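Single-structure report; data block below.
All protein chains but one are shown in place.
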Amino acid sequence: MQQFFDATLSGITNGVVFAAFALCLVLIFRATRIINFGQGAQAMVTTYLALKLIQNDVPYALAFVAALAAGFLLGAFVERVIVRPVETGPEINAVIVTLGIFIALVALAAIIFGNDLAAFPAAFSLAGLEVGGSTIALRPNDLFTIGAVLVAMAVLLGLFRFTSLGLRMRASAFNQEVAKLLGVKVGQMLTLGWALAGLFGSLAGLLIAAGTPIFPSYMDAVVIFAFVAAVLGGLDSFLGAVVGGLVLGLTSAYVSSYVGSELVTLAALAILMVVLLLKPGGLFSSSVARRV
Amino acid sequence: MSVAMNKGASDTRTPSAAPAPASGGRLRSTGLKHLLLMLAAFFGLVLLLLAVDEFRATQLASLAYYIPAVAGLTVLTGINGQVSLGHGALMAVGAYTTGVLLIRQPDLPYLLIVAIAIIVTALVGALVGVAAARLHGPYLAGATLALAVGLPGLAITFEDLLGGEPGLRIPSPTVPPWVQDLYGNITGDRLTPRVYLAYLGGALALTTLFILSNLVRSRYGRMWRAVRDDEVAAELAGIDLGRARVLAFVVSAACAGLAGALLAVVSRIAAPTGFTVVLSLSLLVAIVIGGLGSLVGAIIGSAMLVYLAPFSIARGRDLGLSDVEAANLAPLIYGVVLIVVMLVAPRGLVGTARFAFLARRAGRQGAGART
Partner (left out) sequence: MLEVKDLVTAYGPVLALDGVSLSATAGRVTAVLGANGAGKTTLLRTISGLVRPKAGTVMLNGEDVTRSQVETMVHKGMAHVPEGRGLIAELTVEENLRLGGLFRRAKDGDSELARIYDLFPPLKERATRSAHTLSGGERQMLVVGRALLAHPKLLLLDEPSLGLAPRVVSQIFSLVRDLVDSTGLAVLLVEQNAKSALSIADTGVVLNLGRVVATDDAATLAADEGLRHAYLGF
């Protein structure tokens, strides 16, 4: 019973981070109909940046914020410079470009930062909380993780629902041509979408790294999990990404705990196949026709 | 993956030979041309191997295993339009099958083991293909990526059979006595296993290319292209989309299985670290550079994979990088190349050259070249 309880708690913590990363994939997909396979590598680079700052005596909070800002700028740069030319062509071209970003960034990180494991500090304590006399698998840092993601999601939701900037971004995502005819600077909105996604990705990367060793490929599995989570939720749905993230988090925790941690990715693949074969639109697919 | 490839990354047409009276006739004459080409290439390979040292021979053996893998993938992705990021995992299947058999059944002839590895991988490919047949675009890419990241984990789960993290040490196959005698009679030298593998690998690679080039020109190739270019039209023409896609997957998986079987004995080890995502993505780079759907391009791409890495490591050392750092120069170049090629020349090297050739020819014929 204890094992189940512990696995559930760590599943929720991980799930929340997967949800954040899935959100950034959905953000990009809604705006430009592209899956950015390089997103994990982008997040990894900004996490290394934070690490370097921390190792140079910059306070954790400042390094954290710097990494988020770097993620924002990197996302904007990638969209504007690298992805923009292939946004309108055949799908396969965009897939290949994002894979190129993936490979290049991981290799670059290995060259600059080395392939060895590097310890990344956590913001808060990593000792399990005491509840009713026993230690549970929930740590103060996990509470920070969950809180940070919830705050970020709330900000994103507020931005989209209640601001005119959010309205313009949604319009650009749903119907580029009509948005242009309404005077929306669609190009800028797309770049902003990728920038926000970059920020979310960096957030996820930093939170995952807390207290664990990082290395250039450490985000690979996260990309897979987040991708499956996003597909599970329906690539168009923010709520779906959150639910999907939690499902993936819990699944990976249970598989890791009861079967073996090396099979977690295959478990995610199994979920992906089930979803795609049974309900390809995902759990929360919107049935609204996209063109009127 | 159903994609409109009109402007994009694939090469649909090869320069047409002089019109033949019937397609069968043309096929036979081109087939004959290819057969002669393959035999000439093998002859050239023999000469080359006699001239070079063992290190170069090993490199040629590596080229020999990359070629079927890349060629198979270019058929799947370039001709049939399905993006697979998991062919590294399929190569792993072939390599591990070969390794396990060589260790546990050392009396079986190596070629039989290769055949078994091909069949096993083809079966796995069929399984993946059935699932993949209904997936398009990023979904297919993501699913195969998950396969690439996740499959090596099985080696750890089944540690006893598959060797876990450190992997399987694979014994080198012995040179068959008749080959040794033949070699000794012609050259007066002893044939080492490494050089033998280069000959064997070269022969198998050329055979694969021959088979694939015929398939690509046959009605299967036309069927695959039709499914890639316009699903609805293909279905209306009576093509079973699922069957066509699965077949393409099986063919490319068989090629990957062969590649894995050769890889296993050339590198003498099968371990999870040898089949990372980078391998799958390198295959993708190779087909993109050559030009999706071009078998000639597959050869060029494979050559890049084999020769760029040591080249870049040497350059890296000159620049003062450590070995580990220099080893990452090659993937860095791959990534940059992927991006640049897609932005600048989406048809790849061979595709762009071919396109320019065709356009100039059309211009000369006064038809007015059209983009």
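As written, the chain order gives the labels A and B, with residue 1 at the start of each chain.
One rule holds in what follows: a residue touches a chain if its C-beta (ideal position, glycine included) is under 8 Å from a C-beta of that chain, and two chains touch if they have at least 3 such contacts.
All values derive from a computational prediction rather than experimental measurement.
*Asks:* Can you pull out the displayed chains that the omitted chain is in contact with?
*Replies:* Hidden chain, whole complex, touched shown chains: A.
*Asks:* Considering the complete complex, identify which of A:58, A:73, A:150 or A:167 is in touch with the unshown chain.
*Replies:* Per the contact definition at the top, the residue touching the missing chain is A:167.
*Asks:* Write down which of A:146, A:178 or A:270 is the residue touching the left-out chain.
*Replies:* Among A:146, A:178 or A:270, only A:178 touches the chain that is not shown.
*Asks:* Touching the absent chain: which residues on chain A qualify?
*Replies:* Considering the whole complex, chain A reaches the absent chain at 164, 167-168, 170-171, 174-175, 177-186, 286, 288-292.
The rule is simple: only the chains that are shown with their structure count from here on.
*Asks:* What whole-Å value do you get for the distance between chain A and chain B if each is reduced to the mean of its CA atoms?
*Replies:* 33
*Asks:* If you look only at chain A, which of its residues touch chain B in the complex?
*Replies:* That would be residues 29, 34-35, 37, 82, 85-86, 89-93, 95-97, 99-108, 110-111, 114-115, 217, 220-221, 223-224, 227-228, 231, 260, 262-266, 268-269, 272-273, 276-277, 280 of chain A.
*Asks:* Applying the document's contact rule, which stretches of chain B touch chain A when the two form their complex?
*Replies:* Residue list for chain B touching chain A: 1, 3-10, 77, 81, 83, 85, 131, 134-135, 137-139, 141-143, 145-147, 149-151, 153-154, 156-157, 276-278, 281, 284-285, 288, 292, 321, 324-325, 328-332, 334-339, 342-343, 346.
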